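What you see is the complex with one protein chain gone and the rest in place.
After this line comes subunit A, so read on.
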Amino acid sequence: MAQPHRLPQGGRVDRATPIRFSFDGRTIEGFAGDTVASALLANGVHLVGRSFKYHRPRGILTHGSDEPSALLQVDRGPGKIDPNNRATVVEARNGLTTSSQNRWPSLAFDVGAVNDLLSSVFVAGFYYKTFMWPRSFWDKVYEPVIRAAAGLGVAPQVADPDAYANRHAHCDVLIVGAGPAGLAAALAAAKSGKRVILADEQPEFGGSLLHDTTATIDGQSAEAWRIAAIEELDGYETVTLLPRTTAFGYYNHNHVALTERVTDHRETPAKGAPRERLWQVRAGEVVLATGSHERPLVFADNDRPGVMLAESVRVFINRYGVAPGRRIVFVTSGASAYAAAADAKAAGLEVVMVDLRPERDCGPEAADLRLKGVEVLTGQTVIETKGRKRVAGLVVAPCANGTVGDRRVIACDCVGMSGGWTPAVHLFSQSRGKLAYDEGRDAFLPGVSAQAERSVGAAAGLYDLATCLTSGYAAGAAAAGVAGGRAFAASQTPTGFTPVRDLPTDANPAKVRAFVDFQNDVTAKDLKLAMREGFESIEHVKRYTTTGMATDQGKTSNMNALGIVSKALGRPLPAIGTTTFRPPYTPVTFGALVGPARDALFDPIRTTPIHEWAAEHGAAFENVALWRRAWHFARPGEDMHAAVDRECRAVREGVGIFDASTLGKIEVVGPDAAEFMNRMYVNPWTKLGVGRCRYGLMLKEDGYILDDGVVARMAEDRFHVTTTTGGAPRVMNHMEDYLQTEWPDLDVFLTSTTEQWAVIAVQGPRARDVIAPLVSGIDLSNEAFPHMSVREGAICGAPCRLFRVSFTGDLGFEINVPADYGRAVWEAVFAAGEPYGITPYGTEAMHVLRAEKGYIIVGQETDGTVTPDDVGLAGMIAKAKKDFVGKRSLARPDVVAAGRKQLVGLATETAALVLDEGAQIVADPGEPIPMTMLGHVTSSYFSANCGRSIALALVADGRALMGRTLHVTTPAGFAAATVCDPVFFDSEGGRIHA
């Protein structure tokens, strides 16, 4: 019979809409509105998992997001699989495939359960004590074994095909939790007309009202009140209602992160709809109505399937119409479980109530329940549970003043336990608010707020329904800044409990396995052992025993653990303190955190206007910062080296074309522009004529090279500055920083023009011949337009700034045209160059060509510790300038000291040997280790134009070592190389002026 444990009536499930899903290969039938947990229980399935450490059979402990045991792998289709879903949270629907975790070969027969038999070995701190020696075992044996055994569930194997959305939102009042207190707060806040967001992790708003079927509010049923409240809220344009949305992180400035589960519950989601949406809400005020968690009781084998929280038994009966057992024993130390027992009795189930409190401490609830015909035992303790993979009995005994009387076995198939309530203060704690221990409620309650925030209802330790409503309403009004409160009349809630820690027992304490943290498999015995071993700080106990850690964050276990530690140490609870609650409150998918930032949207990929042309012409690309640059243009059958050799020769022998658009560009404008440049760069700028260019070198305050680039003077008050590709944002910020904070008196403005201009470098002896037919308004002759000058004119009818500059050492031009004209001009130049064999070249050939000339690249020859003199550029420094950024640092003792590394060339003895960049250099390869390292190779290439390898290196006192043979590390040993001038090609430099 399908769903044998579905009650004949009741519950919020839609009995007209049956659904089915699979669990461990078995088909489970349920109804729309079920969770996976409620559907499993309806089918009598209690054993749903194996515990983390001991592989003990585990069932369903709770009905919500505090579930520590019923963690399932959920498969929603190809790639849509994730582990550790709480069965009590996952909405059951057609098409789900669920399975238990941490078991092999099957859930019923799990080999790993041998760990349970060895439990006396796996005590607290087991790893720390055991896996210490021999040290060599760690990498090869211990770590692999621990890694294989660790964790629950299986990580997905393929990329997640789902879409995830992100949303920033602002509101005046954010209310977390839509139970009675949250709903009342929302009603009050909404009236103000301010923007309100109400979020709740459940599919339906109402919290406890969803299962409190007998409660009344203001003379109507709680359900009628709930429906009216939601209708009213829905009527406000200013109110955003977010069901299925968990607030998981509370950060600074009332920045709260929430995940909305948009489509997981839908069999056929709308096309393109995201699976989840991450909300990042900045709220003026926050109202935390997050409710509370019921505490388990700590007694032997309290983790047996069928043992659950008392209120959860009530929820399964009332909200899902499911009997978690036919004969249920409730064990409690407080009043709330009596409501659960009464509802179970009303549902036609057999009920026994066991109260740990002596008769005199019980309220009227005990007599009321007896009147309903339920046996109520008071003054009891629980010794243990009976059964194996499902509870079959509860062993209880009278207990007074620590003396345990005769045992009695109560046969049962379900236990509902209640050790009292713990307010869910996780978000409050994350907000950095101070918790205060309240002895009357035996709980840490929100104390001093650190942010604009209020806790209400059960989250503030207020459990009575009318009080929840009143406190919620008052907080909602106050958060919205409006006056007014209102009283609510509501049915009375049975509240109050006597705190108990681990229950008294007459069993051998060494044999008792009474679980405190069900998810992390921590027992009361583990905590006491940690104490005996000297761990007294609760933070240390947490890390040593793992209690309250991981995804669970101590929701059900925190107060029991603290209470046991407090009792064992003989110190009051406030002296023990509590551990810090960390985000996320419940696990968050990686997808939600990543959002749309995948594939093409992972990072902006910056491409130039000429990128498509390069791609069409066979370019391989390399990443330079966010840019993608053409690396080389290998032809079919050519490898990279052959391509680079060909490209390098073409530039020296004919003409090459290169996309330099990524160079950073800054327009420096104003009457004080030259003065500003004087202060920013080491070079002098005052006398640079309009139409002339200069290589500029920029230092940081510490005197080390920050950036370099050619600067053109377009007018008396206007400079066209270029920077390195990767340095563009850094240089712009550096300049703006000085301009705004140090020299606000200078009349200068900076504008980034990096992307305004496409830059086409035409380099080589035929460069002038190629561009001449395309250029108008500029005399290209050597006399009229010498090296290091700039002219404005037109190319192909497009306005251009034409630079006569060269990073190759050959005749060269850099054509700057407005970016949208870049490709058309490039194509025109390429066509005009074809008679000359024009060759597109990439960044690799560019690097080789400049190295042949000994030109440095910032970030390659420099590493943030290199001065102008180190790279032989001291001559650039304007001697007459009073100051410039970094000037004083150039006089520091260590900067002027002898022995600094200096830029030199290296010629290997074996001409074909290309050294490794970064390779270390020594004088004597026979020196014992540690050897004296003189420096390192900074750039190294094979140069087709030189017919041999070339290398640049930074070597201590390098310029004094010309002609000396040094030795460079290679993978095959040391290679001899001669120190030489860093200019390998055309050392007279005549070609550039051709």
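The rule is simple: a contact is a pair of C-beta atoms (placed from the backbone, for glycine too) under 8 Å apart; a residue touches a chain by one contact, two chains touch by 3 or more; residues count from 1.
Basically, contacts and distances are computed from a predicted model.
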| If you look up the hidden chain in UniProt, what protein name do you find among "ABC transporter", "Sarcosine oxidase subunit gamma", "5'-nucleotidase C-terminal domain-containing protein" or "sn-glycerol-3-phosphate transport system permease protein UgpE"? | "Sarcosine oxidase subunit gamma"
| field | Touch with the omitted chain, as defined above, among A:G30, A:G249, A:P274 or A:G321 | value | A:P274
| note | Of the candidates A:Q756, A:Q860 or A:T970, the residue in contact with the absent chain is A:Q756
| Which of these touches the unseen chain: A:A113, A:A165 or A:I857? | A:A165
| task | Identify the residue among A:S22, A:T607 or A:Q920 that touches the chain left out of the display. | result | A:T607
| Among A:G797, A:G837, A:G864 or A:G918, the residue in touch with the chain that has been omitted | A:G797
| query | On subunit A, what residues meet the omitted chain? | reply | 163-170, 195, 272-274, 277, 280, 282, 595-597, 600-601, 603-609, 626-627, 667, 669-671, 747, 749, 751-757, 773-774, 776, 795-798, 817-825, 828
